[in-house]
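Questions regarding the structure given below will be posed in turn.
Removed from the display is one protein chain of the complex; every other protein chain stays in position.
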Amino acid sequence: MAKSLGELASTLGCEIVGDPDASISAVATLALGQPGAISFFANQAYSEALRNTKASAVILAEENVSLSPTNAVISSNPYLAYARIAEILYPKDLFEGAIHSSASVAKSASVAQSAYVAAHAVIDEHCVIGEHVYIGPGVVVGPRCNIDAQSRLLANCTLVQDVSIGKRSTIHSGAVLGSDGFGNAMSDSGWVKVPQVGGLSIGDDVEIGCNSTIDRGAIGDTIVGNGVRLDNLIQIAHNVVIGEHTAMAGMTGIAGSTVIGKRCMFAGQTGSVGHITICDDVVIGAQSYVSKDIREPGIYVASFPAEKDKDWKRKVVRFRNLADLFRRVGKLEKGKQ
Amino acid sequence: MAKSLGELASTLGCEIVGDPDASISAVATLALGQPGAISFFANQAYSEALRNTKASAVILAEENVSLSPTNAVISSNPYLAYARIAEILYPKDLFEGAIHSSASVAKSASVAQSAYVAAHAVIDEHCVIGEHVYIGPGVVVGPRCNIDAQSRLLANCTLVQDVSIGKRSTIHSGAVLGSDGFGNAMSDSGWVKVPQVGGLSIGDDVEIGCNSTIDRGAIGDTIVGNGVRLDNLIQIAHNVVIGEHTAMAGMTGIAGSTVIGKRCMFAGQTGSVGHITICDDVVIGAQSYVSKDIREPGIYVASFPAEKDKDWKRKVVRFRNLADLFRRVGKLEKGKQ
Partner (left out) sequence: MAKSLGELASTLGCEIVGDPDASISAVATLALGQPGAISFFANQAYSEALRNTKASAVILAEENVSLSPTNAVISSNPYLAYARIAEILYPKDLFEGAIHSSASVAKSASVAQSAYVAAHAVIDEHCVIGEHVYIGPGVVVGPRCNIDAQSRLLANCTLVQDVSIGKRSTIHSGAVLGSDGFGNAMSDSGWVKVPQVGGLSIGDDVEIGCNSTIDRGAIGDTIVGNGVRLDNLIQIAHNVVIGEHTAMAGMTGIAGSTVIGKRCMFAGQTGSVGHITICDDVVIGAQSYVSKDIREPGIYVASFPAEKDKDWKRKVVRFRNLADLFRRVGKLEKGKQ
């Protein structure tokens, strides 16, 4: 979809420096930008790419306008402005309401006229599928699920049962929502499964990444707040509560009944033990895990970045010999007295 | 399903203190318990919730009976008793044997009359599906699989081939069992795949979590013992052997040919290298990994919990300067002589 630069900028309420009639039909990186493309500059590391870009326009902050070799869109948050322009240039596929002839929809399920149910999808008993909802191919929606307007379940994801999803949320392919949590009681003859009888409630404007898993509550619901963003391969255990606009990068795992605040950010491969509370505005660094309540906003971390094998091994030897060093220092101190 | 408290208690062989005619129809947490609900008390942290509970009954140990503000069921293992009562109150969905018209069942497959095969499920050649087995929607059972009585394969899980599953086991949605292991030999022109020709054998009363993956053996079988419990997003490589009643929390990964004993417990995001042996009754702490044989039962760990960014960074600087500290102490010792 081609738009004039002026039209794009005015939709966002941004000023432009340059030609408002420039035609924009694509987004591109600064390095790969070609005529017709718009790019953005938000990181000084890309200054040279900016200087050499062949894109027809660049979104950048006011103080950087002089660096632009081409038409400029001025924004205090160039990445956000880029996201909004990309949304206009690449509108979501439209679809008309329909149920594919190979889909299997239970009699007690209610599917809005404007919803689309793709090939080989299954909608089980007592489900309610709202207006303009998209159910992709191979998706299974188990009994008693409720999908509100404009949400999208992409190919081959699974809602096991008793899942409620708000408006405009997207569940990516392969995700599994509403499965039994990991509850086991030890008996004389081995583990006894603890029946999981709660549900899973997901808010509006949520994204759940591919092959992520979110269990239903053991008793009561697991809860994912409005605007939460989960990347791929994330595990959220039973009765976890995730506050609004919290974001988690790939492979994060949260154990049961932990309550996480709003606007938190978890880096990749992070984790948390169960039954703790993490307050609002907490950031967890890469490959770190949380072992107890966090009551103060801020950055929390505990991981070592990889270094040369030999260097690391030497450090580990010293770490192992710390007891000896403490002893030696104690002895020196005594000798002094 | 509603039962009298007396009936529930006598099924478990437990004494009650209070009204045996109290009607119980649901489980609840202490905090959310309402009339008609039964809860349990197994953790002193919830003493106040116990004192204030509105549940009609609470399961607890004899020494805590006096703390209960309501009818009490006495058990030396309240969580186990809770599991058994929940099982009675929330019986598994019953189903009648049937094959959904959209399922695809190979001619050479044998499906018991009492088994259920759901919409869009696929059963490949030479499979044997036992009595009262449940095959969920979208499940693919590849060639030569054998599913014994009362086991359940939930929606969209996949058995690639040559998988045998015992009685009463549950494979959760999205799990992939019996796939090729990761075997590659380097040649002059790149990796050559090592054909994987073994199978996968899963015992009775096993649970495999959502989106977990268990590879078939390279030569000979991968083996998961009776009563094993695996959480979501777990990876078990080719020719691993997992002993009976071992439990693993989410995101654990076990590399090839490792042999794990009975009743072990792995916390979340743990791992093990391949080709080692871990004895019975070993516990691995959160985010830790095992690098060599473990021959003695006990708890093993090596991870640091996250702390404030600044505090952690200071510790890392000291850790990096240990060489210098060792030198300085050596110098002091020399100076003393």
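Going in written order, the chains are labelled A and B, and every chain counts its residues from 1.
Just so we're on the same page, a residue touches a chain if its C-beta (ideal position, glycine included) is under 8 Å from a C-beta of that chain, and two chains touch if they have at least 3 such contacts.
Note that the structure is a prediction, hence the values are computed from the model and not measured.
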{"item": "Full-complex contact with the absent chain, from B:Ser39, B:Gln150 or B:Thr213", "value": "B:Thr213"}
{"item": "Touch criterion as defined above, residue of B:Ser56, B:Ser169 or B:Ser288 at the omitted chain", "value": "B:Ser288"}
{"item": "Per the touch definition above, residue among B:Thr29, B:Thr53 or B:Ser179 touching the missing chain", "value": "B:Ser179"}
{"item": "Touching residues on chain A - with respect to the absent chain", "value": "27-29, 32, 77, 79-80, 82-84, 86-87, 89-90, 100, 102, 118-120, 136-138, 154-156, 172-174, 205, 207, 209-211, 226-227, 229, 231-233, 244-245, 247, 249-251, 268-269, 286-287, 303-309, 312, 316, 319-320, 322-323, 325-326, 329, 332-333, 336"}
{"item": "Missing-partner contacts on chain B, residue numbers", "value": "102, 104, 120, 122, 124, 138, 140, 142, 156, 158, 160, 174, 176, 179-180, 182-187, 190-195, 197, 211, 213, 215, 219-220, 233, 235, 237, 251, 253, 255, 269, 271, 273, 284-285, 287-292, 298-304, 314-315, 318-319, 321-322, 325, 328-329, 332, 335"}
